[in-house]
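Partial view: only certain chains, each at its native spot in the assembly.
Chain naming follows the written order as A, B and C, and within any one chain the residues start at number 1.
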Amino acid sequence: MGTLKKKLEARTTDFDHWASRRRYGADGPNNLRLWVLACMDERLPIDEALGIHVDTPVGGGDAHCFRNAGGIVTDDAIRSAMLTCNFFGTKEIVIVQHTQCGMLSANAADLEQAFRDKGIDTDNLNLDPTLPEQKLEKGAFAKWIGMMDDVDETCIKTVDTFKNHPLIPDDVIVSGWIWEVETRRLRPPTQDQEKRARTDTTAKQFGVSKQPPRWA
Amino acid sequence: MGTLKKKLEARTTDFDHWASRRRYGADGPNNLRLWVLACMDERLPIDEALGIHVDTPVGGGDAHCFRNAGGIVTDDAIRSAMLTCNFFGTKEIVIVQHTQCGMLSANAADLEQAFRDKGIDTDNLNLDPTLPEQKLEKGAFAKWIGMMDDVDETCIKTVDTFKNHPLIPDDVIVSGWIWEVETRRLRPPTQDQEKRARTDTTAKQFGVSKQPPRWA
Amino acid sequence: MGTLKKKLEARTTDFDHWASRRRYGADGPNNLRLWVLACMDERLPIDEALGIHVDTPVGGGDAHCFRNAGGIVTDDAIRSAMLTCNFFGTKEIVIVQHTQCGMLSANAADLEQAFRDKGIDTDNLNLDPTLPEQKLEKGAFAKWIGMMDDVDETCIKTVDTFKNHPLIPDDVIVSGWIWEVETRRLRPPTQDQEKRARTDTTAKQFGVSKQPPRWA
């Protein structure tokens, strides 16, 4: 039986080490050396879907978890993945998109028009005011919104983009998955129409016409 | 006592309605009409920090939750917030950044140099290959990475950016918060050096020199 | 505070009454005055699917529950429903069939042939040796097996048969439901191909050709 002094020293040291993990770069990774890209939708329960604990209340933490509208590739997603894969010890990327996604629910051109109707000039917006060096070509606003035609196609294209991106190390494992909101089950993305038919996976199912080309 | 038939009809209808929420646009919001912007770090437990349930395993879902490296404003964050606030019924934005953030742990210029050392031309990258219309001016790569000097400053600037952004409706409530990893408690961002001193909130504390200007 | 004697008298009387419910005919119904017809498949959890407790370990009991291969109408199902609806106080019928049903997995003609290959004369069988008065016309064996082409069609036809049967009182409420094994959710039977497409609801999906006509 050691002294209490020794135990208290160990306890306080362990917590300090966990709390300052990021000081150790690639030697202070999260528990699963994992980066997750997922849609921000409230019907997509990341922990349940993947069987992990992204951020636990009592220490630990299995993954860095990036979420945006759609769970799609963007320059921000590349930025975040690039940081964790090159500098924070991450070795695997898992991408989760989902059926019934809001990104299927409207046409990007209509959304752009909605802003124009309010008097906003979508061709001359400083999208991120903290980074004016980043510019969007005139006419690309609707495409930028990122609405999808088909979530399975988008998921597959998203996986490919990460696999081939120059800022992502070649040995990072990348996989993509579809969470079916209707069945609360995970499945691989698929072009098999039968397997997808009863879930809403396409903009067409929302009565939405062909989106500006981004994922096709 | 109604018939079982009636009960089963109600049950299946309720689930269908929840599953297809996004079909109803602003009339099918998440439970708290809330959009959260947070860092992707595994030491930042969103549900505990905010006392909500972002995405629950058994239905429900309190918020759309955007997470990126830093929990900072980016064009992707603006895109995602713009969608939920204008089209999906969201009325409030809560931003959570945290101490001990990896975004304080290195100088963006050094990170850029690391890529250059590998032979990557950071001035000529198609950051998001699905959106070649989006361009970054030469020399802006390091700034784009988004490393911070001071997380409280960045949080305050992030709040301001959302409050003033033309794509975010004026009546959306915006607040920003710092999660202290060291104490596992939430606090408002502050310039009061005493309140911040014992947590790591600045790049300086990581031995990192002045970042490229983005949040200053 | 009454005497313990009174309490013990009440307790023993209550149990006796429950145990001898069937002595009271229509005045001793099950708890929900319900008769369930369901497939005998182990992947069809009746209590979960309907939100009831068919037979509880500690007294009670919500329903008389008939289960056979397919959950289909047969003379036995009519017999059992006729007894409970006319003589044991039942007022409602709920029918549950399910996707992935074994009744879709083979062609009845092939099954009959399998028996013939073993030397069994399927045209001259005393199917129920306790009831030789019941006869099956020559050539009807395969049809008798009851294999389905399409579980939704069979479910709808089953509901109709009960609604119109002379031995079932007109005021009995009848509804039919499909349990999706793949999603573990209940839905109404439907002809909407999209809603059914990703579940196995047809013999065709098992590579099985057109069944002998019974449910068409």
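Methods note: a residue touches a chain if its C-beta (ideal position, glycine included) is under 8 Å from a C-beta of that chain, and two chains touch if they have at least 3 such contacts.
Note that the structure is a prediction, hence the values are computed from the model and not measured.
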With 3 copies placed, total copies in this complex: 8
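Assume only the chains that are shown with their structure count from here on.
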Identity of the most central chain, Cα criterion: A
Between chain B and its twin chain C, rotation from the CA superposition, multiple of 5 degrees: 90
Farthest chain relative to chain C (centres taken as mean CA coordinates): B
Centroid distance [mean C-alpha coordinates] between chain B and chain A, Å: 12
Cα-centroid distance, chain B relative to chain C, in whole angstrom: 52
Inter-centroid spacing, chain C versus chain A (mean Cα positions, whole Å): 46
Multi-chain contact sites of chain C, meaning residues that touch two or more partners: 185
Sites on chain B touched by chain A in the complex: 18-23, 25, 30-31, 35, 40-48, 54-57, 60-69, 72-80, 83-84, 86-88, 100-102, 104-106, 111, 114-115, 120, 125, 127-131, 133-137, 139-140, 143-146, 157, 161, 164-167, 181-182, 200, 206, 214-215
Residues of chain B touching chain C in the complex: 1, 3-5, 7-9, 11-12, 15
In the complex with chain A, residue positions of chain C that touch it: 180, 182-185, 193-199, 205
